[in-house]
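Step one of this worksheet: look at the structure below.
On to chain A.
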Amino acid sequence: MLTVENLTVRFPTRFGDTTAIENININVQAGEIHGLVGESGAGKSTVGAAVIGLLQTPGYIAEGSIMLGDTDLRALGVNQAHALRGKRISMIFQDPQTSLNPLMTVEDQLVETILAHEKMSADEARTRAIDLLEEIGIKNAAERIKSWPHQFSGGMRQRVVIALALCTNPELIIADEPTTALDVAVQSQVLDLIRSLADKRKIGFILITHDIGVIAQIADRVTVMRNGHVVESGETAQVLGRPKHAYTRALMSAVPPMDHKIDRFSVPTTEGIEGTSVSTGDLAEQWLLEEKGLSEGEQKELSIGLSIEALDVRFSGTRKSLWRKPEDFIALDKISFNVKPGSIMGLVGESGSGKSTVAKTITGLITPNSGTMMLGNEVLPAGKSRSRKHPSRRIIQMVFQDPYSSLNSRHKIGSILTEPLWFYGLEKDPAKRQELAASMLALVGMAPDAIDKYPHQFSGGQRQRIAVARALLARPRFLICDEPTSALDVSIQAEILNLLKDLQSKFGLTILFISHNLSVVRQMADDMVVLRNGVIEEAGKTEDLFERPQAEYTKKLLSLTPVMPKDWA
Partner candidate 1 sequence: MKEFIKRSEGLWLFTRSPAVMIAAVIAILIFIGAAFAPWIASVNPYDLGSFSLMDGLLPPIWQEGGISQFMLGTDDQGRDMISSILYGARLSLLIGLSAMAIATVLGVGLGLAAGFYGGRFDAIIMRIADIQLALPAILTALLIDGIARGILPPEVQQDLRVVVLTLAIALSLWVNFARTARASTFVEMNKEYVQAAIIMGQGPIRIMFIHILPNILGPLLVIMTVDLASAILLEATLSFLGIGLAADSPSLGTLIRIGMQFMLSGEWWILWIPTLFLVALVVSINTLGDFMRDVFNPGLR
Partner candidate 2 sequence: MKKRSLRHSALLSSVLVSLAAGVSATGASAETFRWASNTDPQTMDPHAVNSAPVLSFLNNVYEGLVRRGEAMAIEPSLATSWEPLVGQNGWRFHLRENVTFQNGAAFTAEDVLFSYQRASSEAADVRSWFAPVADVTVVDDYTIDFVTTAPNPLFPDSIANFMILDKGWAEKNNAVLPASDAENFATMNVNGTGPFVLSSRDPGVKTVLKPYSGWWDTATHNVTEAVFTPIGNPATGIAALLSGEIDFIQPIPLQDAKQVESRKGFKILEGEETRVIMFGFGHEHEKLLYSSDVKDANPFKDPRVRLAASHAINMASIDRVLFRGKIEAASQLVPAGISGYSEKNAARHEYDPKRAKELLAEAGYPNGFSFGLKCTNDRYINDEALCRAAASMLSAVGLKAKLSTGPVRDYWTQLRADDFDMYLLGWSPGTFDMEHPIRFLLHSQDDAKKLGSWNFGNYSNARVDELLPLIQQEINPTNRQNLIDEVVSITQKDAAYIPLYTQPLIWATKENVDMTQRADNFFLLRWVTVN
C-alpha cells in the first residue's frame, strides 16, 4: 500500500546541505504495523514527516518516491497534499498533552476534522465522533465528548488523539513515539488499541519508536535505522530474534532484560570513549579513595545508610473558593524504608507515584510534614531547617534525569566540575582543581579536554557522564539517581548503568536508584520499593520481588511491561 523507495531528505544549513536520511526503502501493507526503530538521530521521525509531507522547513526531499496506493505523494500540489492528510494518511504524535488544542473541546476538534474531509451535516459528524470515541474505548462518549482536552487523563487523551487520526478512515497512520510519554499500564492499552485497529480496520501503521520492547510486542515488520540509513529490515521475529547486522545485535544486547539479572551490559558501540587512557583517571580514583587514607576494601566500611521513617509530605492545594479551605494533596503517605550502607536501592513507580518527591525530600528541596530521616547515625534535618553548610549537602549527591537541563549551559564543563571542589572546600588550589576535574572526566570515560567545552557540545550520554563526574567530585557517600537514563538511548543507557555499577562497587557508594523502568531496576538494585500514589505497595529484595511478587499492583506492572519473547534473546 505504501511504498517508499530510495527516499533521501536533505536539510540546507550554513555548512551546506546535510543529509538526514538516505536511500530509505519501506513497504507497508494494509493492516500491517511496521515498526521503525533506532536511536535518536537515526532519522526515524524524518521518514514519517516526509511521508505525510510535513518536513520541517527548510528540509526537502532530494530523491526517491513515495507512493500511497497509486498516488504519487511527491507529485501532489500543496492543496492536494493537504486534502490528502487526514483523509488517507494521518499521524499521531508523542505527547498527548500537547497534541490537542487546549482551547477547543474534543467535540469541536473531532467534528472539525470530520467535516474537513466528509460532506455531511454537523450533527452527523457529531454522531460519528461519538461512535469513534466509543470505538477507541472511551466510556460515556456522548457526555465526555463535550469535555476539554485537559479534563482527560494522559491515556485517555492519547485515545482522543487516535480518534482524531481515525476520523476519516485513513489507510495509513504514522505513529511517532505514541506511547513514550505514557505509563506502562496505559502504554499497553494504547498498543492494544493500535493492534486492534490494524486488524479490524486494516489500517497500515508506521510505528516510530526507540523502545524495542514495544516493537517486539506489536510490530509485524520492523526496520532498524541508524544515522539516516536502514540497517536491517524484515519480519519482527526475524530481525529482532536473529539479527543479521552487528548493530542490531549490539542494540538488542543493550536492552536490559526483564526476566533475569545480568552482570554487565555489553555495550554496542562507543562514542569514542573507551579509547581514552584509563590511567588518567588514576588521580581522581586516588583522590576519591584517599579519604582518611583507607584502602579500597576498607573504604566500603565507611559506606553510609539512609533510613526513612513515616515520611509524610503534603502539598497545599489551590484555594477554590473564599469559604472553603483548600484541600491538601498527599504526595507521600507516611512511608518508611531503609537503604543499607553500600547497597543500591531501587525505587519504582509510575508517574505521580511520589518517586521524585522522595528524592527532593531527602535532598532538602521539600520540607516534609512529618517523619524522620537518618543518614548513618545522624538525624538529617529536613527541608528548610537544613543549613546551607550542613555536611549532608556534600555527602548526598544527585544525578538528575535530564542531562540537557542538569548542566548549566552557560558554564564551561571545567567550571561545572570544579564548583563542588571549590564550594565544599575540598581542594584549595585552583590548578589542582582543574587537574582533578580532568582526571574525573577520564574516570567516567570521557576525554579530559572536555573541560574547556560547553555542555551543548556533548551528546546526552556524555552529559550524563559529566553529571556523574560532578556528583563524584563532591566525594559523596550517598548518591541519588533520579531516572538517570530515561532520557537516553538504550545503548547509552547501558553505558551509564555500567558506569554507575562500577563506581558503586569501587567506592562503596550507597545509591538510591529511582526509575519507572522495571527491567533497569532489576539490573541495578539490590533491594527495591514499589511506590504508588505515595504509598509503598511492596518492598524487599529485588530478585524476590521479580520472581515472587506479592502485591497485585506489582504483578500488574510486571505483566504489562513489554518484554521480548524468550526465544529471541
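Everything below uses one rule, namely that a contact is a pair of C-beta atoms (placed from the backbone, for glycine too) under 8 Å apart; a residue touches a chain by one contact, two chains touch by 3 or more; residues count from 1.
Here is how the candidates were picked: all candidates are chains of the complex that A comes from, given by their letters.
Bear in mind the structure is a predicted one, so any value in this text is a computation, not a measurement.
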Options 1 or 2: the chain contacting chain A in this complex: 1
In the complex, chain A residues that touch candidate 1: 14-15, 363-365, 387-390, 393, 396, 398, 400-402, 405-411, 419-420, 423-424, 470, 474
